[in-house]
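Here the complex is missing one protein chain, while the rest keep their positions.
And then chain A:
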Amino acid sequence: MTKPAVAADQDGAGGGARKVPGRGSGAVRDRRRAVSGRLRGGELGLLPVLAGLVVIWVVMQILNPVFLSSANLTNLALESVPSGIIALGVVCVLLVGQIDLSVGSVSGLGAAVLAVLFVDRGLPAWVAAGAALALAGVIGWLYAQVHHRIGVPSFVITLGGLLGFLGVQLWLLGPKGSINLPFDSGLVTFAQLQFLPPWAAYTLVVVGAAALYATGAARAGERRRAGLDAASRQFLAGRSLALLAGLGAAVWYLNRDRGVGWMFVFFLALVLALHYVLSRTSFGRSMYAVGGGREAARRAGVKVRAVLTTAFVLCATLACLGGMLSAARLAAANQSSGGGDVNLNAIAAAVIGGTSLFGGRGSAFAALLGVLVIQSISSGLTLLNLDSAYRFMVTGGVLLLAVSLDAVARRSRVSHGRA
């Protein structure tokens, strides 16, 4: 079953039925009522995006039977990674109630810096990548400083950054405008050719399901010992088995083609890491607090400026990382790296995944699911031989739908006295 409660900012124990030792059934009833009330009150969590993903996949499969083939899904997974990583950064800035419109330009700049240092200057790949990431970090820091000290809204600062860093990218690439990355470099093989051997992929699935059960059971045990309501063993086991079956089937299906790319595993690891930070650390808690009420967070002793700065730095760094992987996948950095629809796809992915534009709501999984939606549309329409004109129109429509859903949910929260 899916978890309707937003996993990131709730206690993480999930929404299903629970057992309450020694406290009667009142707490269970409370919990159920809380969950259904939350749904009606506009706390939609990840439900709409999951439903949307299923609808898109069914429609695309009907339109073109190639869509759900192993080969296409393998490709789809790899294609999702660069935009998905950029979307993770966008989730961070949206959570604290800001926005970064320059993620596309910063990702293109990252690709250009990587290519110039790695190919033209002949530096080792990790030095080039490190330099690009450091530059992106400085860019994020700069945004935050302008925001704090001069008080310019992040919307405008990053709009300036969108143009400015596109200029820097073009200047760096020089008159030739394109730098090819060598095909035998580690970067390119990582992004194009490296797939998990089947045994490793299945091992990861089993480890993941076991870890989900182990952490869930440990937390439930701790809660039970403290006399709080906790998830039942059946629920935890069912959840882990569902994950095991789902991921196992996915791996089996992808393994009929090339398999699961290392780059996709890397993306999943980033999603899980950000999820941990957002839901289990005081820093993540303060990000939600700053997005939900900046003044309240400041009064509670949250260092608002530090949180905002970190969010901007995280966003720019992740954008740069996504841009470098995109260049590696293409085996080139050129003038259109990070241009076109990269910017808006990343922001759209975060919003479609359920991150609120109004701040304080969302999770790391929003980036994962949102980017799958965006890439599915893109891949499906490409398979239909429709050019990018239609792709833009459909993606725009889906984005509008997602934003409307966010606004309607917010209004529903207001009318239920929850916002």
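The rule is simple: a contact is a pair of C-beta atoms (placed from the backbone, for glycine too) under 8 Å apart; a residue touches a chain by one contact, two chains touch by 3 or more; residues count from 1.
The rule is simple: contacts and distances are computed from a predicted model.
The complex includes a chain that is not drawn, and of the options "ABC transporter ATP-binding protein", "Cytochrome c oxidase subunit 1", "Sulfite reductase (NADPH) hemoprotein beta-component" or "Sulfur carrier protein ThiS" the UniProt name matching it is "ABC transporter ATP-binding protein".
Contact with the omitted chain, checked across A:292, A:353 or A:380, is made by A:292. Only one of the listed residues, A:153, A:167, A:227 or A:396, touches the absent chain: A:227. Here one chain is not drawn; of A:148, A:256 or A:280, the residue touching it is A:280. Chain A meets the missing chain through residues 9-12, 30-31, 34, 41, 43, 219, 222-223, 226-228, 280-283, 285-286, 288-289, 291-293, 295-297, 299-302, 360-361, 413, 416-419.
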